[in-house]
Structure formats: C-alpha cells, structure tokens
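Have a look at this one before I ask anything.
Missing here: one protein chain of the complex. Every other protein chain is in place.
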Amino acid sequence: MTVEQALARAQQQVRQEGAALDVAELPSYGFSHRSILWWATAGMMAIEGTVFALAVAVYFYLRSHSATWPMSSLPPELRYGTANTLILLVSLLPNEWAKRAAEKEHVGHVRMALVICMLFSLAFLAVRWLEFTALNCRWDDNAYGSIVWMLMGLHTTHLLTDAYDSGVLTTLVFTQKMDGKRFVDVSESAMYWYFVVLTWLPLYAVVYWGPRFV
Amino acid sequence: MAARRWLARCVAAALAAAVRCNAGEPALGAQSQDALRSAGPQASQVLDLWLLTLGICTAVFAAILVAFVWALWRAPRASAGTPADTTGLTQVEHRPRRVVIVALGASTVLLFVLLVASVSTDRSLAQLVLRDAVHIEVTAHQWWWSARYDNEEAAKTFTVANELHIPVGRPVIMTLRSDDVIHSLWVPNLAGKKDLIPGRTATLTLRADRPGVYRGQCAEFCGAQHAWMAFLVHAEPAAQYEAWVARQREPAATPVAERALRGRQVFLQSTCVMCHAIGGSGAGGQRGPDLTHLAGRTTLAAGALANDAAHLAAWITDPSAFKPGTNMPGHVLPPDDLQALVAYLGTLE
Amino acid sequence: MMRIVCLLALCLASLTACEREQRRYNAPASPASPASDAGLSRMGPFQPGPAASAASGASSSAPIASAASAPASAASTSLPPTSANPHEENAVAVAEGKRVYRWYNCNGCHATGGGSLGPALMDDEWLYGHEPQQIVATILQGRPNGMPAFAARIPEDQVWKIAAYVRSMSGQLRSDVAPSRSDGLSAGPPEQRRDKETPKPAAPGKDH
Partner (left out) sequence: MNTTSEVDLTARNQVPPSEADRQALEATWRDPAGLVGWFSAINHKTIGVRFIVTAFGFFVAGGLLAAVMRLQLARPQNTLVGPDLYNQLFTMHGTTMMFLFAVPVMQAMATYLVPLMVGARSIAFPRMNAFAYWLYLFGGLMLYIAFALNIGPDAGWFTYVPLAGPDFSPGKRVDFWAQLITFTEFSGLLEAVIVITTVFKLRAVGMTLNRIPLFVWAMLVTAFMVMFAMPAVMLTSTALILDRLVGTHFFNPAEGGDALLWQHLFWFFGHPEVYFIFLPGLGFMSAIIPTFVRRPIFGYSAMVLALIATAFLSFGLWVHHMFATNLPELGKGFFTAMSLMIAIPSAVQIFCWIATLWTGRIHLKTPLLFVLAFFFILVLGGMTGLMLAMVPLDLQVHDTYFVVAHLHYVLIGGAVFPLLGAIYYWYPKITGRLMNETMGRWNFWLFFIGFNTAFFPMHLLGMKGMPRRVYTYPAGMGWDTMNLVATVGAVTIAVSMLLFVINVWRSLRHGQVAGDNPWGAGTLEWATSSPPPAANFDALPVVHGREPLWEAAPEPTQVRGMATGQREVLVTTVVDARPDHRSVFPDSSIWPFISAVATTVLFVGSIFTPWAVVWASVPVAIALTVWFWPRRGETEREMLLEKSP
C-alpha cells in the first residue's frame, strides 16, 4: 500500500459527530513522510548535506589559490577508495531489502537484512582505515592535505555513527518486541543509509579524481 | 547631476549645523581625521554620494514616520473587549492595497537611483588619473606602519615609518602588504579604507588637493594595540615635498656633539640594533621602525606620543606604559646613557 | 537551583586565574626611572594618559617584578640545574620567545629546530645542558664554535622567553603552553604536538 493510499484511508477513518471530530480509529503510525521521524531524518540530511557541499566548495576554493594540486605529493591511491565505493554501493541492496521488509512489517526479513548491513558496515569501515593509509598526505603538510583529511574525516564520522546506530537497531529488533514504531525506525535508518552512501559518490570524485582531472 | 549637487548642498548645510552643535572640535591643530572634511577627489566624491543618500533616506524616513504617526493619530481607540473587525479576512481591501503598491513602487525606484549613484561613484573613483604618480609600498605591522618610497634607481628609494609625506595635486599609488595579521589603512580625509591582508597585495590610489596633516588609523581590529596604530599623512606643496624627499634619501649624519656621539655608541652597542635601522650608522635591524630621520617626525610610537626628548626617554624606558602589549621591550639604561641616546636620536633630522 | 550550582562554580573559578593566559604587558622597567618621571611630568595634549602608565604600572608591576627578577637571579647566581623558568607556564611568553627567535635570526643557524650551521634544538642531545638557566647562559655568554654571546644584544627577559621556546621544540613544555603551528612554511608537527624527548648530554668530544 503506497503512502498516498494509506493517507486516503486515514481520511475515511475520521468521523464527525456534532461538535466532535472522532480520531480514535486513526492508525498509530505511518511510513515515509507521514511519520515525524522522517522529517527529523530529512532535516539532518539537509544539514549534513550542506556541510558536505561547503567542504567541497572549500576544496575547490583552496585549489583555485594553488599553482599545483596536490601541492607537494601524489594524489591518493585509487584502489582502496574505489573498492570502498563499490562496497558502499552494493550495501544499498540489503539496505533496500531492510526498508521494504520493514514497510511490509516482516520481522524475519528485517532481522536478516540488518545483519547483512552490519557485515557491510564492518567491511567498509575496515577498508576506510586502509584508505587513510593511502592518502599520500598528512593533514599538517599543507592546505591540500588539510582539506582532504577534513573531507575524509567528515564522511568517516558519518560511517561510524551510522554503523553504530544500525548496530543498536539490529540488537533492538532481535531483543525487543516489534511494534509498528520499530518498523518505522528501520525504514528511516535505511533512508539515512542511502544518504550516507550517496554523499560519498561526489566526495569520492573530489578526493580521488579531483587531483587527477578537473 | 545638477539636482544631485543641489540636494547635496542643502543636506551639507543641515549637516554642517549638526557638526557645529556637537562640541569638541579637533584640538589637533592641522591634524584631522574626518570623512566629512574631504581633502581630495576620492573622499569628496564619496562625501557627495553620502549626502545624496542621506537626503533620500531622510526623506523616505520622514515619509514613513508621518504616515505612521498619522495612522496612530486618526485611528479610533479601542479596548481588549472591542470585537475584532474580521472583514479583512473575507474581502479584499482595495484602497490600502493601492496605497501599499504605490509606496512599494516608489521605494523600488529610489533604491534603483541609489544603486546607479553607487555604481557610478565607484566607477569614477576607479578612474583617478594616475600620471606621474608617487609610488609608496606600505607595510603594516603590529602596531605600526612602514613605507618605502619607490624609485627606478634603487639608490633613490628610502623607507620611513608612521609618517608619510605626499605632494599636493599629484596622485599617489600605495601598494599595501601586511607583515602579520589583517590591518586596514584609512585616511578618511583622503579616501576610503583598504585592508592589508597577509599573503595578498592590494593597492590604494588617492590624491590630496588641499595641503594639511591628515591623520589615519588602522581600521581592522589587529590585537592589543589596535587603538594606537595611527599614522600621519603630510600633504605639502611640490617644492616642500621634494625637499623632504631629498632629506630622506640622505643617510643619517654622524653627530659632532660629544654627548650625541656617546649616544650613538650606546645605540650601536645596545639591543636597539636588533630591531632598528639608522642609515649610515651600520645599524640595520628591520623589525622596528627605521630611525634614520626620526627627529623629522612629529609623533612617536605610531601616533601615540609627541616626538620630544621627554617622551622619547619615557618610551625607551617603558614602552608598555604607553602601549601595553607593544613588541618593543623596555630598556632601563643608566640615566646619562639614556639622556645621551635621546640626544643622539634628537640629531637624526 | 542548577543555576546556583553553576554560580558557585563561577565564583570558585574567578578566585583562580589561569597563568597560561596571563598577558604581562608591563616591561621590567623600574617605575622609579628618572626618564619615565620626566615623561610623566611633561605630556602634550594628545598622549595616552601618563596616568595610564602610572596606574597600570602601580597596579600590576609587583607580580611582574617578581616574575622578571626570578630569572634574572637564576642567571646571575648559578642555581642548581632544577631552577625553573616562570615563562614556561605562560603561553604568551613562549609565543613571544618563538617570535623573537625568528626576529633575532636564531633560525639562521638552528633553522626551525632541525639545525644547520648550529646544532639541532628539537632532538634529545644537549651540548651545554637542557636546564632553562643553562640555555639562558648559552645564549647570554655564547659557546665555542660559533655561538655568539647575546648578553648585550637581547634583553634578559626575552632571553628567558627564548629559552622557554627552545625547550618547547623538543616537547619539554606542557602541550597547552607550547606554541602551535606558525603562519609560515610547514616545519613538521607543531611544537605542542611533539613527543617529549628525554634530554641526554651529547657524546663527549662530539661537536658541531
């Protein structure tokens, strides 16, 4: 059932009796933009998206002030970064599965999907560590190093928080009774995961290909 | 244009009155630091623009206040109990709507006038004629100014500190750099300000048409002594200026008086030479103001003190007493050494 | 109630003041110097009030004097090598040390601590001792093989500040006092991020 259908149905569940509007029959939760949690997540995404955008702007601002770029080192090595990009993209599949299972309120699938997502997060955190070893610059070498480390640091923070947050959620769905609210949580956290992965793509392009082309 | 001039003149009159009625006219004699007393084309064009803007804004402001007060005065009084008139929710109020739209149109037009005035002034500021300009490289330091007068012949360049001399009627091109933090060079009587930013170079062009001593001051907060980072611009007739330039190009003369000679010794053997230079004496420190022609200046310590023996002695002994936080350390010299040193510095015309 | 607790915290806090942050704007000039008196007596119309100097001098010269005289005595009478340098607690003083280290061209020989003509200052080797007043003595009196004596050239208070900075180069100072990176070419990790070297005297006969 789509959000629109659900909304339409909700309207029929409200009855007017004289001065009173009876809402007792309304559902006690809703998915997607019906739930207030969706709006919080969207707000956070807007804020963090702005941070990423500004950080990228800073990258190119500094680049425009420098004759050579990277200033005194080789560009970051491609292999780990590229590998991680692929891992993140593939992780969208179990993520999407978790989202749909949650909206179908299918506990078993939700649990399985979340476990797989956890495995993926372990994987990309490990590879991210390797990425840092292959950046070919230190943050205190020069402005180039500083901004590269800042971009990577920003995104890694999101990976960490998101991994931790889905870890907590996974333990929840295994240990706690699953009510509708919990399914909404799963679906929202899946939406946030999309954000974390999709913001990586421009960052990957900037950090790894910025010093090579453009 | 004519209208603008006329308007400018009326507002100028009004403003002049305002200026009179506030007490405490500058007691600095010739010195003045005042955007309302332009002494050159740059400043005076800005002043015209300001008077025009002031005129328009005052008119609009007055109009709004009148409408507002009138509205208050004519509207009937009510109380919390008065039933609210909600017709506005159901039907369009044509008359007020028309008035608002007209007022809005008028404001938009006036804003456009201001935009045009601003841009045109900006253009004419940029079009100052720069033929046979004086080139000065100004460098800002915490908390003083150094200036190098350029010349094709390296031998003819010279450096001064905290006091510039410029010829009346000749354009000046200042190349602006900073040695540490961001400063801003501002001589209100002559031109608007320009920031001196580390890692960047800026230029400021101006011309003085009236002779006089114009005070300038750092306008960007730059640390402990931001308040005492002033400098003087002496605008003087060509002949006088050339004479000054000739003097500046000379190295400092070795004094004849025995006491001054002793002072010279004190200077060269003490810590002074670590920071200060005196042309011809061998002292070449670059961290503090160049003292080659110190005695020719009217102020000490970037406009903080009058340049006389007493203040010089006091300054050398305990600069922090006058400019807390200054980079110049204090030197407690034996009294006669100090007096000798002051005497020597006094000879550096 | 919450607010009361915090107020108490504030009051307690205000009793202590942070030595690291002290800006000591009064030079070690003796207030009773004839020159400054002369200055005080004849002031023109637009000087910053001599009252200022008198007042501030009077109010805050006492602690300053002590702070300044401590190093002075330490230098003249050779105290045991444990004598401390009060500037090593004060970030502003160390920063000034770093500035004049550059201004007086110490980096001409010692570079930014790596050393070139002169020995390195950021390592654990100390030819003439790592104690503050040993370093001060080195600067004031000079050392064989090229280290000039600066006794007449650099005011003693600044020498003590330079000494404090020199020790920060090998991580001898607290990291919240030691300087951070300067606005210049990068010279490796900033002083406040360096690991503390444990000073050892140089191998006998070893020289630069």
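As written, the chain order gives the labels A, B and C, with residue 1 at the start of each chain.
Note that contacts are C-beta pairs under 8 Å (C-beta built on N, C-alpha and C of every residue); 3 or more make two chains touch, one makes a residue touch a chain.
The shown structure was predicted, so the numbers you read here are calculated from the model rather than taken from an experiment.
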Omitted chain - touching chains that are shown: A, B, C
Touching the absent chain when the full complex is considered, from B:71, B:155, B:239 or B:256: B:71
Touching the absent chain when the full complex is considered, from B:182, B:295 or B:309: B:182
Absent-chain contact - pick from B:135, B:148, B:193 or B:287: B:193
Those residues of subunit B which, in the complete complex, touch the missing chain: 18-19, 22-28, 33-36, 43, 45-46, 49-50, 53-54, 57-58, 60-61, 64-65, 67-68, 71-72, 74-86, 88-89, 93, 96-97, 99-100, 103-104, 107-108, 111, 114-115, 117-119, 121-122, 125-126, 142, 180-182, 184, 186, 188, 191-195, 197-200, 202, 215, 217-227, 303, 324-325
For subunit A, the residues touching the chain missing from this view: 1, 6-7, 9-11, 14, 16-31, 33-36, 39-40, 43-44, 46-48, 50-51, 54-55, 58, 61-62, 65-66, 71, 105, 139-147, 149-150, 164, 168, 172, 176-177, 179-182
Touching residues (missing chain, whole complex) on subunit C: 1-3, 6, 9-10, 13-14, 16-18, 20-23, 25, 45-49, 51-52, 55-56, 91-92, 94-95, 175-176, 179-186, 189-190, 193
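As a convention for this text, only the chains that are shown with their structure count from here on.
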Touch-based graph of the chains, sorted into line, ring, star, complete or other: line
Greatest separation from subunit B - chain, by CA centre: A
Pair of chains whose C-beta contact count is the highest in the structure: B-C
For subunit A paired with subunit B, centre-to-centre distance based on mean C-alpha positions, whole Å: 53
Mean-CA-position distance for subunit C and subunit B (Å): 35
Multi-chain contact sites of subunit A, meaning residues that touch two or more partners: none
In the complex, subunit A residues that touch subunit C: 140-142
Partner subunit B, residues of subunit C touching it in the complex: 23, 25-31, 33-36, 38-48, 50, 52-54, 56-57, 99, 103-104, 152-155, 157-158, 183
Subunit C partner contacts - residues on subunit B that touch it in the complex: 27-28, 198, 224, 228, 269-271, 273-275, 287, 304-306, 308, 310-311, 313-325, 327, 329-333, 335, 338
